[in-house]
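This view holds just a subset of the chains, kept in their places.
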Amino acid sequence: MSGNSIGKLFTVTSFGESHGPALGAIVDGCPPGLELSEADLQHDLDRRKPGTSRHTTQRREADAVRILSGVFEGRTTGTPIGLLIENTDQRSKDYSGIMDRFRPGHADYTYQQKYGIRDYRGGGRSSARETAMRVAAGGIAKRYLRSRYGIEIRGHLSQLGENVPRAFDWNAVETNPFFWPDADMVPELEAYMDALRKSGDSVGAKVTVVAANVPPGLGEPVFDRLDADIAHALMSINAVKGVEIGAGFASVAQKGTEHRDEITPEGFLSNHAGGVLGGISSGQDIVASIALKPTSSLRLPGRSVNVHGEPIEVVTTGRHDPCVGIRATPIAEAMLAIVLMDHALRHRAQNADVTSETPRIPAGRSE
Amino acid sequence: MSGNSIGKLFTVTSFGESHGPALGAIVDGCPPGLELSEADLQHDLDRRKPGTSRHTTQRREADAVRILSGVFEGRTTGTPIGLLIENTDQRSKDYSGIMDRFRPGHADYTYQQKYGIRDYRGGGRSSARETAMRVAAGGIAKRYLRSRYGIEIRGHLSQLGENVPRAFDWNAVETNPFFWPDADMVPELEAYMDALRKSGDSVGAKVTVVAANVPPGLGEPVFDRLDADIAHALMSINAVKGVEIGAGFASVAQKGTEHRDEITPEGFLSNHAGGVLGGISSGQDIVASIALKPTSSLRLPGRSVNVHGEPIEVVTTGRHDPCVGIRATPIAEAMLAIVLMDHALRHRAQNADVTSETPRIPAGRSE
């Protein structure tokens, strides 16, 4: 139950540093009987994989996941599932220059203060590499939620720097390296990113994830409300600085008559709530967005200090993302899946016998 | 460990419905030796108390907290502290009209679907009344953090509907019923709120909480990162739809050169990180904001359905907040205190022996 575990019934525990021998995770609590293979998990990992476009990190990794336990004759057994990904492309020499310095905007300083020792190669445990395991574990959750409940979880970029989509089409999302829902804008985004890379700077992004067909009733008030656990899981992703549900921060300036989602027998008329009311799912699409900060690994020098507190200048060479947001989409989907899986199991535990005579209100449109 | 507990080492577990006999909480894990009395906890509760101004709920409650255990001769013993607040002003008759109907924007529908049964009086467990216990428990954490570490936690409203402060002065915050940091704006806000109440509508708000003098090193990556636990705790407050740390959602459009907080031997030059880097505190002020949605209890009718799915119109009479955000400030402070307390203890557990030779970087200014 230390800081490297998430979830109460569906629990994911992970280990692994950016430049260590391997990354791994144990996924505990998956019910038995789910069809699962290594190929099943590879799709989302490939979506996340570095080196798939010139706009992402130039590190080439196989990111091949092995399932070491918990599956027998193609189905989960209900016992814990061990996952392993070997690190094959590390280039330690890239990092020798930062052994005794703190890169501004990175976790170097805070890790040093906390532990008194840090594996400086590639950011060690603070690197985004560990999110590969989240994507693999989330893949198990996604499959279970889909097959058992028909829940579909999808994400897309909703803002890249100052750019926002002018049209929206889910089908466009998987056809470009930005997970962008407006196909017509892709050339202009590519030009934008090329210019950014040349400049040596970086920019932030906003990612939106949506879960459809979620049954009503998930969430454990008052502290383990569904939205609170979603916020926790999404905020735990590297570089995230904000999380919102439904109308989110736009709610501040809204009037009550505007924000509230009215109900008719045909269903909800809007979804400012983002699918969660009083911390419990309503049956509407769950809609959450995250704000990702711009990468601090820049080719433009920045002022910092070294481990002795002396002033230095830091410049990053080697391989880095000019926009980490581009890769966060599958990670955010995975985290939402992990939370929904945990809550689906928790709901079964306490409320399995509840027969509510109240008819279910049909979901309205996503907001 | 069910949904009504928060925290791993400093644990707060609560119970109580809006119209039941009492609210209570058990606070477990407070170290021994802290001076504590009922009067100590009453200050923050009074800040939250309904009926203190015409702008908040017209329900008059004593909200007097009793300490039932865990304190001996004026000091905590290290054993669990039981807290109790009797409910004295309930007016059940106000709610008989909603027994079989779902108020739009409230948790009525979701609680019904989840439990098959609900205490409809005043929203039952979903009511904001339960936050009184959070404020009491948070009071214990605040006192410990202040006396042991010198940590100060303060909050203020940073947006009320479309209104934002034009100046900032911490001293103004406690002098008006809006926790507003710009004393000159108070008359215009009062006029704004009077007009809103007359109209029967409501509006949202944004609250910002700041913790100063937090030592570096708090946070347990990768899942129990300090910012992730803060997001969880703040999102668990009724009516919250978004949480951000530091620059938050503004990070999306920022360039890396702008967002990163450079460091000199005199200290950090900015605080876009909001005091958390890589999920661990940096020693800078921790700055978090929450978005609160407008109350859905309105005197303006809204469309909904009853428990049989038939269309109805809902209008709320009785006592309600036109802006719940006004009261959320002490609750957000309490939740931040509870999280920091938990992490301070967790940090002691694993890192007590760490002697980092790295000098501490002085905190810069809050952003």
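Miscellaneous remarks
For clarity, chains are labelled A and B in written order, and residue numbers in each chain start from 1.
Quick note on the criterion: a contact is a pair of C-beta atoms (placed from the backbone, for glycine too) under 8 Å apart; a residue touches a chain by one contact, two chains touch by 3 or more.
Keep in mind it's a predicted model, so treat the numbers as computed, not measured.
Assembly remark, whole complex in this entry with 2 chains visible in place, copy number of the identical chain is 4.
As a convention for this text, only the chains that are shown with their structure count from here on.
On superposing C-alpha atoms, the copy subunit A sits rotated by 180° relative to subunit B, to the nearest 5. With centres set at the average Cα position, the gap from subunit A to subunit B is 26 Å.
Within the complex formed with subunit B, the subunit A residues making contact are 1-6, 8, 14, 102, 104-107, 109-116, 125-126, 130, 159, 161-162, 201-206, 216-225, 227-236, 238, 240-265, 269, 272-274, 277-283, 291-296, 298, 300, 302-305, 307-311, 346-347, 350-351, 354-361.
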